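A protein chain is absent from this complex, but the other protein chains hold their places.
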Amino acid sequence: MSDGTLLPALGLAAGLAALLGAALGLVASRLRTDADSLVERIDALLPQTQCAQCRYPGCRPYAAAIASGEADIDRCPPGGEATVRALAELLGRMPRPVDPQYGPTRPPLVARIDEDRCIGCALCLPACPVDAIVGAPRFMHTVIEMQCTGCELCLPPCPVDCIGMVPLAAVAPAGPAASEAA
Amino acid sequence: MSRPAVMRGGLRLEACKTRPFEQPLHVLPAPAIAILALDQGSGEAATPLVQPGDTVRVGTRIAAGGGAAADLHSPVSGAVRELARLAVPGGVGDCVVIESDGRDDREPGLGTCDWRSLTAEALLERIAAAGIAGLGGAAFPTAAKLALARSAGVDWLVLNGAECEPWICCDDALMRQRAKDVVLGAQIMLAACGAARCTIAVEDDKPAAIAALEAALAAAPAAGLELLTLPAVFPLGAEALLIAAVTGREVPRGGLPPDIGVVCQNVGTAAAVSSCVRDGMPLVSRIVTVTGSGVRQPANVEACIGTPVAALIAACGGRVDASISLIAGGSLTGRALAGDAVPLTKGLNCVLVATGDDLSPRSPELPCIRCGDCAVACPVGLLPQQLHVAARADDRSGQDRFGLDACIECGCCDYVCPSAIPLTARFRAARTRRHLHEQERRRAADARVRFERHQRRLAEQAEAERRAFDAARSHARGQDPGES
Partner (left out) sequence: MPPAAPSPPYVFAGFTVPRVMFQVLLALAPVLAVLVYLHGPMPLALLVVAALTALACEALALRLRGRAAKPALRDGSVLVTAALLALAVPPGLPWWLLAFGTAVAVLLAKHAYGGLGQNPFNPAMVGYAVLLVSFPLEMTLWPAPGAGWDAITGATALDTLRTGLRESYTMQEILAGPAFGRVGASGGEWVNLAALAGGLYLLARRVIRWHIPVAVLVGLAVPAALAHLLDPGAHSGAAFHLASGAAMLGAFFIATDPVSAATSDRGRLVFGAGIGLLTWIIRSWGGFPDGVAFAVLLMNLAVPLIDRYTVPRIHGEPR
């Protein structure tokens, strides 16, 4: 290529690059995904256990943290590998194993109160984030297994250690309508 | 009357249905021990009404239906021995075991009636009380199906006499011997569901059955009844495909036949309806094909529900060799039976005692070469090669796009695949995983709603406490509670 054509060629290439880059940037800013709807979409993929194992007080705060980039997608042991993969696909990232420092991945469990040992102190009732324990002071407490998410937040408050975790048998979910009545 | 093929894909298979007709239709005596599975094949179990030690007669209601389960009645008179979890077709299930006293005492039943004098509701009550369920294999309660059809305002009843799968020929035997019952059953069902037109569809490889039905229709002409001959292609007898072939209407994807004004019933169910409505006695027996190279004298037998399969095989000359496969159903969609102690149910239409000659071994699986033979064979118009990729990857949007929910698990794609890929099994597994996933998603959505309500309740409690504190403080300072 002679000197005469080098500079115009370079100029043309640079000009094209600038034009295309500007066009891409414009499109990206115009079509930016609504931040709120991203949090919704991430939250929809989380298991809603509300267990705080991810160090956030519930699934929605964790979803917000992922959306803002503050937290990574591998912090949810109840969601397990399936949730990490779904999040990775949504956000366009590489899936990875659940980080063990946030808890072990286990099969689904539900809480069960040993009625022989329960003293009716009602300390576990407010601990449940989904109000799945029924009871009253000095009345027997019981966990509604269909509504228990396995978050284990009721275990620490119990003074007699009468709550244990048992594997979840395949139960059909009652649905929000049933929760209205409950 | 016959029409050109109106189904895509499908297979022309060797029927293997001649040997059972070398024997007359055997009517077996009641078994000494009757095992009544609470789930007769529909997937839902009836609720037992009897306890061990109760005395029962022929026709005593021993389990109450509901949902997808029909009422269940004792086929023998005697005593309930136990309620146990035993091997049944399809796996393991709760059963009522009744020991016969050999006396054949019968319940009085509802009495005979002239069905023409009954209203549709009364007919449906009789059909429900008789515990009639879909004898083509689905075992869905017939009264519930007809009632749903009636409320949807169907105009066309299709009777399924296609029996397209190799080996199964019990419907053929029924149509040859009891064509009059089938025709009468059609008329009763028309009255019960409110339809005006009924087509009895039979495949053209059953000339004797067609002749018998034509004679029965000619002898007792009734408005709205007709016979239609269809080409013998598998799986033309699948409900949605048969409806499309007979009526030209397609059941919408994800919908049911009443959505397009059609209801489909098996010819065996129709015959059961006619005898049970007429006599007022419940359904306690069915015709079942016992066939295969592994049984000495293949035949169609009429036996009591609850008869062990071993007794059915014994009535047909016994097994040639003990180490032979037992399959419930035909060779394309049948399921292996756990053993010959399994009882006859309303949904069991064929016992295939198969040797290596009847079945083909499966070669080792090779990668898909995308030849497309599976798509050509698929009667529902799917692309199994694409669906296979989506099924294995749990790619839900791909599964929806390529129709995992529309797959009827007929096995045609498996049959033709040169790479011997177990497509049907993969699709079935993917559907199960999908179903579990949907269940989990519903649970999670439910938990989220409850959590949000919990948070709101706590916030309201805190707000109420704060207001009460403010009110108490104002009161203590002697101020008017309304001022801040």
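Note that the chains are named A and B in the order they appear, and that numbering of residues resets to 1 at the start of each chain.
As a convention for this text, contacts are C-beta pairs under 8 Å (C-beta built on N, C-alpha and C of every residue); 3 or more make two chains touch, one makes a residue touch a chain.
From a predicted model like this one, the values you see are computed outputs, not experimental measurements.
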item	value
Neighbouring shown chains of the undisplayed chain, as defined at the top	B
Which residue of B:Val97, B:Leu383 or B:Ala445 touches the chain not shown here	B:Leu383
Candidates B:Ala196, B:Val320 or B:Ile369 - the one touching the absent chain	B:Ile369
Hidden-chain contact residue, picked from the options B:Ala45, B:Ile324 or B:Ala447	B:Ile324
In chain B, positions touching the absent partner	8, 13, 166, 240-241, 244, 250-255, 323-325, 327, 329, 331-336, 354, 356, 358-364, 366-373, 375-376, 379-383, 385-386, 401-403, 406, 411, 414-420, 422, 424-425, 428
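The rule is simple: only the chains that are shown with their structure count from here on.
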item	value
Sites on chain A touched by chain B in the complex	43, 46-50, 58-59, 128-132, 147, 149, 170, 172-176, 179
For the chain B and chain A complex, residues of the former touching the latter	436, 439-440, 442-451, 453-454, 457
